[in-house]
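One structure is given here, and the rest of the page talks about it.
Every protein chain except one is present and positioned as in the full complex.
Labels A, B and C are assigned to the chains in the order they are written; within every chain, residues are numbered from 1.
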Amino acid sequence: MTLMYFAWLKQKIGMGEEELTPHDNVVTVADLIDWLCSRGDNFATAFEDRDVIRVAINQEFAELDDPIAGAAEIAFFPPVTGGQT
Amino acid sequence: MTLMYFAWLKQKIGMGEEELTPHDNVVTVADLIDWLCSRGDNFATAFEDRDVIRVAINQEFAELDDPIAGAAEIAFFPPVTGGQT
Amino acid sequence: MIRVQQEDFDVGAEIKALTKGNPSIGGVVSFIGLVRDIAGDRSIDTMTLEHYPGMTEKMLARIEEEAQERWNLDASLIIHRYGPLNPGDQIVLTITASAHRQDAFEANEFLMDWLKTKAPFWKREAGADGDNWVEAKDSDDVAAARWSP
Partner (left out) sequence: MIRVQQEDFDVGAEIKALTKGNPSIGGVVSFIGLVRDIAGDRSIDTMTLEHYPGMTEKMLARIEEEAQERWNLDASLIIHRYGPLNPGDQIVLTITASAHRQDAFEANEFLMDWLKTKAPFWKREAGADGDNWVEAKDSDDVAAARWSP
């Protein structure tokens, strides 16, 4: 699957996108974050405060306990800040 | 003083503006309307339904029982209908 | 600023002129009123707007002033046309600019609501079945009343 990182998550992790096949025991979004954090300090730092992390599965907003089975694209990002200033 | 008539009042009366000096016993706007109506059928017809008549004294909205003393310009018109359609 | 004019207006140019050189503005709301080709179930060919020169300018200026007092506005503009107009033509323009969008939205609705009940304009519509003066709508009084203290 394709993992995408936006805004300061992208900066902290050091990349915007990667192709990955998570372990079989990675079932939910929360599992995926745990697994990513085990891959390096950059991930651990980026995902430190999970309350401010938003996730989209196949470009639809999702929750931490949603399953990731069948996901082609999972994106992590901070709360959105578009519109006017 | 200058009397002004707008929209269908102007049409029914047959003019948009006239210079007049009302009698001394014409004290309020209502008196003025009574006096105007005595001047001809066109006025009587135009002022038939007083509930829909709006009045401005010196370009400020006024009421039927307001005094007209000192007025330089009194305008009669229907409820306004500006803005979008 | 207020303008009462027979000529058409260009909303893009008006917004640009109004906001130019003021980078503290974060949101600009504009409303354009247009002549519709239908009034109720009647088809309209042309519309003529009569107004009360002098009082119109006075009332529009007062409405704008009231909006400036009630909301934090960096700039505002009211343009109202008069004379003969056709369906699709622009009648009225209100622009409100503020640091925050809520002020700009509310002030703009306020301008239009007050304008419709306090500015001395009268519309006459002409269709295939003749001419008539447009009657004031109760819904406009209701809309204006929501801004009462």
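Here is the rule we use: contacts are C-beta pairs under 8 Å (C-beta built on N, C-alpha and C of every residue); 3 or more make two chains touch, one makes a residue touch a chain.
Quantities reported herein were computed from a predicted structural model and do not represent experimental measurements.
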Candidate in contact with the missing chain, chosen from C:Gly12, C:Gly130 or C:Pro149: C:Gly12
Absent-chain interface as seen on subunit A, which is shown: 4, 6-8, 10, 56, 59, 61, 75, 77-85
Where the unshown chain meets subunit B, residue by residue: 84-85
Contacts of subunit C with the absent chain, listed as residue ranges: 10-13, 15, 19, 23-38, 87-88, 99, 101-102, 104-105, 108-109, 112, 143
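Following the convention adopted for this analysis, only the chains that are shown with their structure count from here on.
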Chain located farthest away, centre of subunit C as origin (C-alpha): A
Approximate Å spacing (C-alpha centroids) for the pair subunit A, subunit B: 73
Distance between the centres, which are taken as Cα means, of subunit C and subunit B, whole angstrom: 26
Residues of subunit B whose C-beta touches two or more other chains: none
Multi-chain contact sites of subunit C, meaning residues that touch two or more partners: none
